[in-house]
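Below is one structure, written out as structure tokens, with a few remarks after it.
For this depiction, one protein chain was excluded, whereas all remaining protein chains were kept in their positions.
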Amino acid sequence: MFETLILMLDATMRVSTPLIFAALAGLYSERAGIVDIGLEGKILGSAFAAAAGAAVFGSAWIGLFFGIMASVSLAMVHGFACITHRGDHIVSGVAINTIVAGLTVTLSMNWFGMGGQTPTLSGDSRFLSVTLPFADALANVPVIGLIYSELLSGHNILVYLAFAMVPVTYWVIYKTRFGLRLRAVGENPHAVDTAGISVAFIRYRALIVCGILCGLAGAYLSTAHNAGFLKDMSAGKGYMALAALIFGKWRPVPVLLACLLFGFLDAVAIRMQGVVIPGIGEVPVQAIEVLPYVLTVLLLAGFIGKAIGPKAIGRPYVKERA
Amino acid sequence: MTNKTTPYAIELQDISKRFGAVQANKDICLQVPAGSIHGIIGENGAGKSTLMSIIYGFYEADTGHIEVDGKRVDIRSSQDAINAGIGMVHQHFMLVENFSVLENVILGAEGGALLKGGVDAARIELQRLAKEYSLDIDVDAIVEELPVGLQQRVEILKALYRGARILILDEPTGVLTPQEADHLFRILKALKDQGVTVLLITHKLREIMASTDNVSVMRQGQMVAHRETAKTDKEELAELMVGKKVRLTVDKGEAKPSDVFLSARNLSQFDSQGVKRLKNVSLELRAGEILGIAGVSGNGQSELLNVLSGIEPMGEGEIHIAGQVITANAPKNAAQMRELKMAHVPEDRHKMGLVTGFEAYEAAVLGYHNSDTYNGKVLMDRKVMVDECNERMAAWDVRPPNPHLKTANFSGGNQQKIVIAREVEQNPDILLIGQPTRGVDIGAIENIHEQIVKLRDSGKAVLLVSVELDEIMALSDRIIVMFDGAVVGELDAKDADERTLGLMMANAYSEEKEEVPA
Amino acid sequence: AEPAVVYDQAGKFDKSFNEGVYNGVKKYTAETGIQVREFEPKNEAQVEQGLRRLAKRGYSPIVTVGFNMTSAVEKVAKDFPEVNFTIIDGVIDLPNVQSVVFKEHEGSFIVGAVAAMASKTNAVGFVGGMDIPLVRKFGCGYEQGVKHVSSNASVFQNMTGSTGAAFNDPTKGSELAKSQFSKGADVVFAAAGGTGIGVYQAAKDEGKLAIGVDSNQNHIQPGTMLTSMVKRVDLAAYNTYKDSVAGTWAPGLVVLGLAEGGVDWALDDNNASLITADMKAKVQDIRSKIVSGDIKVHDYMSDSTCNY
Partner (left out) sequence: MSQAKVPAWVNIALIPFLNIMLAFVVSGLIILAIGEDPIEAAGYLIYGAFGYDEGVGYTLYYATNLIFTGLAVSVAFKGGLFNIGGEGQAYIGGLGVGLVCLALDHTMPFYIIAPLAILGAAAFGAAWAYVPAYLQARRGSHIVITTIMFNFIASSLMVYLIVNWLKEDGRMAPNSRTFEENAWMPYLHELFSPLGIDIGDSPLNVAFIIALVCCVFVWGLIWHTRWGYQLRTLGTNPTAAKYAGIDTAKVTIWAMLISGGLAGFVGINEIMGVNHSLLLNFTAGYGFAGIAVALMGRNHPIGIILAAILFGALYQGGSELAFEIPTITPEIVIVIQGLVILFSGALEHMFKDRIEGFFIRRAVA
């Protein structure tokens, strides 16, 4: 039982990683006042670029670089539309998601001719799991050993990075000048403007950070968790990340918890399939599959209450009186 | 103007600014001597805020240039203005509401990539400023939890913290008690003594007369006059502003109070955090009288209005109105209260009174949209609504008299007229009216005051909430003072003077009374 | 008339049976130099529209891929009796339609047997794509094969999801495989299109074995791909064109099972080291018994249950 739990938590970590990256990405963007339903597209774009880069150059790190570049470029398109041209954030996000869904397949067909897939990655062109020191030695120590060697050890570097990004984000948002301005610009851009700071510049920078984090999420999908790009492989993770962001009320630690919850429910669902419940019989796959969604709704209805976002979110900044 | 012995702190030459088709500023010239307090007055929409925003680099002028201390400066952004030593307190505060005072003050002047150093330095500097100008404030308080007066203090501290030598204040006293306003003017005086130059925009001529050295008058985007304050008077200024003579007092006969139209007993109300915001308030409102509620804003007046009008549910107590008893268990919402012939002009027209995206004729039925007058069997009768709006616009002199203009595009004064007309024309028995003339210019104030008195004289009951003591004293027949959610005093308007009321509003009256005779 | 093919909405590069058909088309073109007109519809309405357009322009025969097209092909075939259609995985009773279906349960039985032989833990897994009867048919055949070899073996069965996306979710595939491994399975059969890629990868990462599907996928992760359950949809397309030219194309139902070479297991250099001679012999024995009818493999779709 304990071991099952550990294995489930282990899977939770793997499954949550892209959600954590993406939700934190959304956090930077949305705390700066830019709604980002384009997370999905950025993840997908990065997943493709990272896999393509890794396949061509034989290095996961070079792949990661390309993934981040792709995702940041998409973030800049979003910025150009929403910040520079005061476009609707949602429409821009939908546009980016649509374009990326088509473009990744088109490009990979043109470049690799493998029907929208990149070559399978192996060796250096993938992020492989790292074993933490003493993991093997400790493996047999009861409880601790299992936790350390199974749960904590044996993930790839991006998983650790994702978890590390949470305190880093907390620190950036609450303890640095950039964070202060970023939060301010999402609450009241007029205040920032009259303080002599460029609203657009802050928002662009927030979007760059958002792009980098989505880049990590995408690269994780295609070069760490999987070994190559497949069309539509982001499979709604961007939307789930957005849900986690709102669920976590735009704050780093609660957002992490929301991501872990989603990941955990997913892991539970995977393990619950085919389980026969006495008296009811085998639970239909679909019933288990919807578990994370139903639970999310129930939690939202019961415990979380109203999620109030940054005040200026989604509203283009124009120099008018509010 | 020619002998430039000492350079002006700020000098504007031929500033023009156009918004689309509107010429907001036209060939404006202005000279402000260093270390003086310079008033700028003008009707709503005259272009004052625009001009100040140009000086502060918020807007860029189309033509003209600005000199600071005799040197021409190129102000393209607020940062340039700040660098030139200019600070501004905006008409609508530019604060991040969920930030602490400290965070707001250092925003843009953090003094390093990490906040720690800047925060510590600012804490010390703010203490110094607080001492020097008596600008005390809890620097760790969250801004949205502060009363407006203190929020404004934050704005001033922001400017001073950045080393402003020229301070612009756009309608700073609109939200302050007389004591707070006095305090503000003492601060301005202290600043002036330190050599700071102050540009002050206000609609209140009394303040101009009391505190400025010079005054400039704007009308329709142009500078129409400059005066030395000592050599002019209110009447002249008012005439310069409006372009015609205006009366500055309210004509009002004796009140003839009769039946009790509304009585509230032990009203209490709790906010979403469960904090008691209204504490056992009881009052009676009679036909044919104006009951004024005085108080520093944030002392429960808004909650009282909201509970009486049915917008917020009450926590405890009961309201008797039109033969009905309303309690927490038998509540009525705003629409049901209207059916009891109660009308309500809210304190904040933008937040509550209007839907700025609506055309005027639609906004003019807000709250009465279910009435048979405006509805056919299924559809709303647009023609009736527009026709009625046209009539009212003519009667209330709303400018421009266009029912199809978006509400947002009327000036504050005209928006207010639309709201008041809507409520008064329903011929209510009871009118709740909050801040009727906030941000409204002199010409419009006169009209609004007349209408309120007229309503009273026709035997209706008026409950007036205002932070303008002048207004309370000019209009009310009876005055209730609120402090910290409770009623702390009631007096006949005849016995009220500014000092007494001011002290009661600060809940310091009884203490002082005890001291004075001693 | 010129030949044509209409893929289903998953597109011709679905890592699954559309791609198989595409391979058959490629082969035909390479051999004969005759171009085959291809069309990939993106929604339900486009299927019929595309078919109609091709028929109107005189293309024949038109190969159509997947049971999802059944009703569209039926309508269009009625309206264009002079055009020949072949539908793969669907059944239509019209004089100008050839219906090609496969006995996937037989092929799955074989790979199930192989899995059971290769398993050291006596536990194997199955990862299906979308939860539809066809995929359950794979799973049911597989289970029978496993039990045939080792009646007390555990067979963990998981479906990836309930929508078309379940054929394209390698991440979930990999997690499902890992969960099965953690329960003790050491061989996993994926009948899940692109989702399988994740399954094979997980097997590779954990040093377990995986079984491919539809085409010979042994090359995807050489060394950990135990075998593949091949379903020769390429042959179905290829033969349609060939027979058409030769004049031997005929309407009616064509059922391709082990006997006809329509389904089979794949043995090549990539998995040679994993299949011992003994295993090979046993499998061939089972194979011939199925062909001869000595072993009856239950078809899930015959009664929508997996009771055998």
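For reference, chains read A, B and C in written order, and residue numbers begin at 1 within each chain.
What we mean here is this: a contact is a pair of C-beta atoms (placed from the backbone, for glycine too) under 8 Å apart; a residue touches a chain by one contact, two chains touch by 3 or more.
The structure displayed is predicted, hence computed values, not measured ones.
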* Asked: Who does the absent chain touch among those shown?
  -> A, B, C
* Using the touch definition up top, pick the residue from A:90, A:114 or A:268 that touches the left-out chain. => A:90
* Asked: Looking at C:164, C:222 or C:251, which residue reaches the missing chain?
  -> C:164
* Which of these, A:146, A:210, A:246 or A:272, touches the one chain of the complex that we don't see? -> A:246
* Name, in rising order, the residues on chain A that touch the hidden chain in the full complex. => 77, 80-82, 85-88, 90-92, 94-103, 105-106, 109-110, 116, 236, 239, 242-243, 246-247, 284, 286-287, 289-290, 293-294, 296-297, 300-302, 304-307
* Structure fact -> chain C positions in touch with the non-displayed chain are 11, 37-46, 48-50, 52-53, 67-68, 70-71, 89-91, 101, 130-134, 162-164, 301, 304
* On chain B, residues whose C-beta touches the chain left out of the figure -> 18-22, 309-311, 333-338, 344, 346, 351-358, 362, 365-367, 369-370, 374-375, 378-380, 382, 405, 409
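Basically, only the chains that are shown with their structure count from here on.
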* Sort the chain contact graph into one of these: line, ring, star, complete or other. => line
* **chain A and chain B: spacing of chain centres that average the CA atoms, whole Å** => 46
* Structure fact -> Whole-Å distance, C-alpha centre of chain B to that of chain C, is 75
* **Contacts with 2+ other chains: residues of chain C** => none
* Asked: Residue numbers in chain A touching 2 or more other chains?
  -> none
* Would you mind writing out the residues of chain B in touch with chain A in their complex? => 49, 56-59, 77-83, 88, 90-92, 94-99, 103-104, 106-110, 112-116, 118, 158
* In the complex formed with chain C, which residues of chain A make contact? -> 4, 7, 11, 14-15, 109, 114-117, 120, 129, 221, 225-228, 230-233, 235-236, 266-267, 270-271, 273-274, 285-286, 289
* Report the residues of chain C in contact with chain A in the complex, numbered from low to high. => 11-15, 19, 131, 156-159, 161-162, 165, 168-172, 174-176, 178-179, 182, 194, 197-198, 201, 204-205, 220-221
